[in-house]
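One protein chain omitted, others in place.
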Amino acid sequence: MRDTVTQGGLTAWLRAFAAAVARDREELTDLDAAIGDADHGSNMDRGMQAVVGKLGGLSPDEAGVGVGALLKTVGMTLVSTVGGAAGPLYGSLFLDMGKAAGEDAELTVAQWATAVEAGVRGVQARGKAELGDKTMIDALAPAAEALSAAAACGLSLADALRRTAEAAAQGMKATTPLVARKGRASYLGERSAGHQDPGATSSWLLMQAAAEALASDAPPDRPRT
Amino acid sequence: MRDTVTQGGLTAWLRAFAAAVARDREELTDLDAAIGDADHGSNMDRGMQAVVGKLGGLSPDEAGVGVGALLKTVGMTLVSTVGGAAGPLYGSLFLDMGKAAGEDAELTVAQWATAVEAGVRGVQARGKAELGDKTMIDALAPAAEALSAAAACGLSLADALRRTAEAAAQGMKATTPLVARKGRASYLGERSAGHQDPGATSSWLLMQAAAEALASDAPPDRPRT
Amino acid sequence: MKKLINQPEDAVKEELEGVAAAHGDRLRVHTAPNYIVRADAPVHGKVALVSGGGSGHEPMHGGFVGLGMLDAACPGEVFTSPTPDQVLEAAKAVNGGAGVLLIVKNYSGDVMNFEMAAELAEDEGIEVEQVVIDDDVAVKDSLYTAGRRGVGATVLAEKICGAAAEQRWPLPDVAGLCRKVNANARSMGVALTSCTVPTAGKPTFELADDEIELGIGIHGEPGRERRKLAPAHAIVETLATAVVKDLPFGRGDEVLAFVNGMGGTPLMELYVVYNELHTLLEGWGIAIGRNLIGSYMTSLDMAGCSITLLRLDDELTAFWDAPVNTTGLRWGV
Partner (left out) sequence: MKKLINQPEDAVKEELEGVAAAHGDRLRVHTAPNYIVRADAPVHGKVALVSGGGSGHEPMHGGFVGLGMLDAACPGEVFTSPTPDQVLEAAKAVNGGAGVLLIVKNYSGDVMNFEMAAELAEDEGIEVEQVVIDDDVAVKDSLYTAGRRGVGATVLAEKICGAAAEQRWPLPDVAGLCRKVNANARSMGVALTSCTVPTAGKPTFELADDEIELGIGIHGEPGRERRKLAPAHAIVETLATAVVKDLPFGRGDEVLAFVNGMGGTPLMELYVVYNELHTLLEGWGIAIGRNLIGSYMTSLDMAGCSITLLRLDDELTAFWDAPVNTTGLRWGV
């Protein structure tokens, strides 16, 4: 267990997220079928498969660049493979996390919290959603907040990530009763209430994967599983 | 009960046939769905409704014309309203019956048998089907034969018609195991076996209706029911 | 049954009213008896092409009435061939003095009704030729059956003969050209689902969720074989093999490839089918010179498709390319 975010940790995280998306692909699509257009699972799966492919294909040179560069590559890959609403939004998340992370080889918990906050602001800038609009923001914003609070209290990376995932889970669950005001689900009006938001669900998977894998210290060139 | 075929009897017969077709419309269509295109019931129903409308609308002058003219009117009406295979075939049946019946106001059993034989020959001339091809001929030809035999034996009209209907029923049932060689069912090849032919079924209804109503002496101008 | 109709018995009538309301500038819709003619009919000195058949196959045939294709179409009830009086009246309305070609699909009902119409038209002094289209290889041709059904080649024959008629070919030649198209075309179809005849109110046949019907007719007549659902490439290979072997088409042939949707299958899938067909034919050394992809000869709401190949020569290609202006097919004008 490391207490900093490294390329190795990032790679393990992204692989864990990809695996979780692949596993829950049908569930994500079912959630989207209920209030959207039944593609969120396949969109995210396509994108994360591309990301994993990219990670495996990084040359040692590229693999050696900073955390920020890696995050930006992930963001660009998502932007150009996911499409739909999730593509630009998750793309912005990673692109803006990458910008904030800068060129360092590893990040402290506080730096990581700053990067995640920047990423979530990026999602909001792109999608204009507020808390309570029944979108991924409902999972991402509380998660970023919990992470920053944990960092301020000096918690370890592992503990901070656990709290982050818990906050994301709360936020995700809280989307169920909401009436959607952004995204495709908003076309449903009142009928959108009673369903959990698919994007908030994938965002929880993202934070859950971080709690599981981001503090690990697997080398960045671990063979694809 | 009369022992001759009159306009009144014909009208009663056609009405009875129309009623039977309306009643069994769905069954005829189901039989056609199995080995054809699911329209025999609606085709015959449309045609016989038109015939009944025509009967009701006959002016006293027209109503007074001979048996043959009435049969021809029925044939023309069927030709121009039924369409499909059944239209020209039932149309030919009635047109050729009408030609054979001539201008008399009533027909003896023997004359009636001659007319029916002519009608059935008309169906065969039009459709080129032989006995055993799994078509309406399988009900019509035995029926015509039974009628002629009954006439030759001097049976009463009522008895002759009963035998005719029985022969049609036999012929109809015998179509079930056959492989169709004419009409739409022939496209099915061996798969047409095991289904009763829809056209043979409507032909049996026709003969059955004759047994029930043709010997009756209801006036031609009986109001539509 | 779920359809955008009112009373099932009125569907054809109301469809024709819709056609009349929509296309009054180019078509005249006559009722009682029902037929559709091009607005400028009769075209003097031109052979008139008349076709027709049961309704439920739209745009065939009404959508093919217009310059360069049909002069008249006679829509019967759903899946029920038109009656002789419809065909007779249509022939009279479009006869421009050069005679009338009746293009008939080989179904007992159609053949008999058009035959009666031809007899009546000849009685009225109209010169008439009939050509019966029978391109469906799913049905074994035999002296002891009603022969093969007429399917996709009908659309191609109507287009090609329509062009020849515009060029003032005489009746025997247009009829000969029609026979040539029929002789050089073969088709086969597949259904993923049954159609539902409005007045029947329920599907004509039942297919399990993992079954398809090969060699389906365009009236929901069951095909010759029921199979397990398979990927597009396997289905297309089955259809294309049967079609190619039948004529047979051979290495070096140039063909028009017609991928037709049955009514319930969207264009996306038809392009996937075309892609498979293209790859197969390329492998067999058969070149696709022209193509037509879309739902031109439907079977109500049936999901599925048919494949038609027509062997081309310069004459057929030129007539195919000639201008056509109908609601269903249009180019060059």
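Which chain is which? They are A, B and C, in the order written, and residues in each are numbered from 1.
We adopt the following convention: a contact is a pair of C-beta atoms (placed from the backbone, for glycine too) under 8 Å apart; a residue touches a chain by one contact, two chains touch by 3 or more.
Keep in mind that what you see is a predicted model, and the values were worked out from it rather than measured.
Novice: The chain left out touches which of the shown chains?
Specialist: A, C
Novice: Can you say which of C:S55, C:N95 or C:T308 touches the chain missing from this structure?
Specialist: Of these options, the touching residue for the absent chain is C:S55.
Novice: Can you name the residues of subunit A that touch the chain not displayed here?
Specialist: 29, 33-39, 41-43, 46, 79-89, 126-127, 180-184, 186-189, 191
Novice: Touching residues of subunit C against the unshown chain: what are they?
Specialist: The missing chain touches subunit C at positions 2-7, 11, 14-19, 21-22, 55-56, 58-59, 63, 192-193, 209, 212, 229, 231-233, 235, 263-276, 278, 288, 291, 293, 295, 298, 300-301, 303-305, 330-333.
The rule is simple: only the chains that are shown with their structure count from here on.
Novice: Select the category (line, ring, star, complete, other) that matches the graph of chains linked by touching.
Specialist: Per interface graph, the chains form some other shape.
Novice: Looking across all chain pairs, point out the one with the most C-beta pairs in contact.
Specialist: B-C
Novice: Quick check for the class: compute each chain's Cα centroid; which one is farthest from the centroid of subunit B?
Specialist: Centroid comparison gives A as the farthest chain from subunit B.
Novice: Between subunit A and subunit B, what distance separates the C-alpha centroids? Give it in angstrom.
Specialist: Computed from C-alpha means, the inter-chain centre distance equals 76 Å.
Novice: Subunit A to subunit C: how many Å between their CA centres?
Specialist: 54
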